[in-house]
Every structure is written in structure tokens, then in C-alpha cells.
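Removed from the display is one protein chain of the complex; every other protein chain stays in position.
Right, chain A next:
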Amino acid sequence: MGMVKEFLKSLREGMKQFADMVADSVNLLLLLAVYFVGIGLVSIVAKLSGKHFLDIGRQSRQSYWQKIEKRPERNSFYRMF
């Protein structure tokens, strides 16, 4: 009985490791696809059209402070964005 239990425990651990490996592989493939197809394509199109997502240019201004005119609405605090 003990040996069977031990065998089942090892089998379960092996299966779990295998499942983790499969999950990692799928994640890797998905992330590759998202990065190179999703991020990559959008980024290339944006660069071609001169769109920037970050303020990385160094155009000197009189002040770098950006005024905040709008106050957040109460309902906005219930949103994650």
C-alpha cells in the first residue's frame, strides 16, 4: 500500500512538472507572438507615422511642469484606469 502511495505521489509530481513545462512553453509562445506581432507591428507603424508613446525627446521648454486643470470625478476612483 505504501509503495502504491509513493508511486502515485511521484506520478502526481511528475505530471505537475510536465504540466508546468507545457504551461511555460505555451506562455513563451504567446508572449513571443504578442511581443513581435502585437507590440512590434504597432510600434513600427507608430514610428513610421511619427507617433511617440513616451516623452523621450529632449526639447527644451521654459518649464517641464504640466498643469493639472481637471479634478478627478468621484466615480473615477471606482475604476482601475
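Keep this in mind: contacts are C-beta pairs under 8 Å (C-beta built on N, C-alpha and C of every residue); 3 or more make two chains touch, one makes a residue touch a chain; residues count from 1.
To be clear about the criterion, contacts and distances are computed from a predicted model.
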| item | value |
| --- | --- |
| Identity of the absent chain, which is to be given by its UniProt protein name, from "Carbamoyltransferase", "3-isopropylmalate dehydratase large subunit", "Glutamyl-tRNA(Gln) amidotransferase subunit A" or "Potassium-transporting ATPase potassium-binding subunit" | "Carbamoyltransferase" |
| Those residues of chain A which, in the complete complex, touch the missing chain | 27-28, 31, 34-36, 39-40, 42-44, 46, 52-56, 58, 60-68, 71-72, 74, 77-81 |
